[in-house]
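Okay, structure first, notes after.
As you look at this complex, bear in mind that one protein chain is not there, while each of the others sits in place.
Now for chain A:
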Amino acid sequence: MASRGPVRTNNSALIAMIADEDTITGFLLAGVGNVDLRRKTNYLIVDSKTTVKQIEDAFKEFTTREDIAIVLISQYVANMIRFLVDSYNKPIPAILEIPSKDHPYDPSHDSVLSRVKYLFSTESVASERR
């Protein structure tokens, strides 16, 4: 439990996103987006021109930033940096893999769900998920 960072309470935190343009647009419309004084955004739009390096850097930055509580990441983006997502094991910020518009959601790729399955390979998950 020593690895667990201090859990901050009662202060607001942001939701960061790494996803395709449409998903980002939707969430920005909902009011999630934030641009700080140095013009740094809390989201990264992934298109065909975005390199894996950029995604990695954004992921590392979002997971180390103090004011971010949740990182939403499109599943196909998460698949590009799967090793990073899988090796990430801190509770805060929480990494959430979300389905994107043009890539169907595959629960078996989800790092948390696969961990759930790994822990309870036979008993609960198999029965829960039919």
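Worth pointing out:
Assume a contact is a pair of C-beta atoms (placed from the backbone, for glycine too) under 8 Å apart; a residue touches a chain by one contact, two chains touch by 3 or more; residues count from 1.
Note that in this section contacts and distances are computed from a predicted model.
Per its UniProt record, the hidden chain corresponds to "V-type proton ATPase subunit D" from the list "Ubiquinone biosynthesis monooxygenase COQ6, mitochondrial", "V-type proton ATPase subunit D", "Ycf54" or "NOP14 nucleolar protein homolog (yeast)". By the touch rule set out above, chain A reaches the unshown chain at residues 1, 3-4, 7-15, 21-35, 41-42, 69-70, 72, 89-92, 94-96, 98-99, 101, 105, 107, 110, 112-113, 116, 119-120, 124-125, 128-129.
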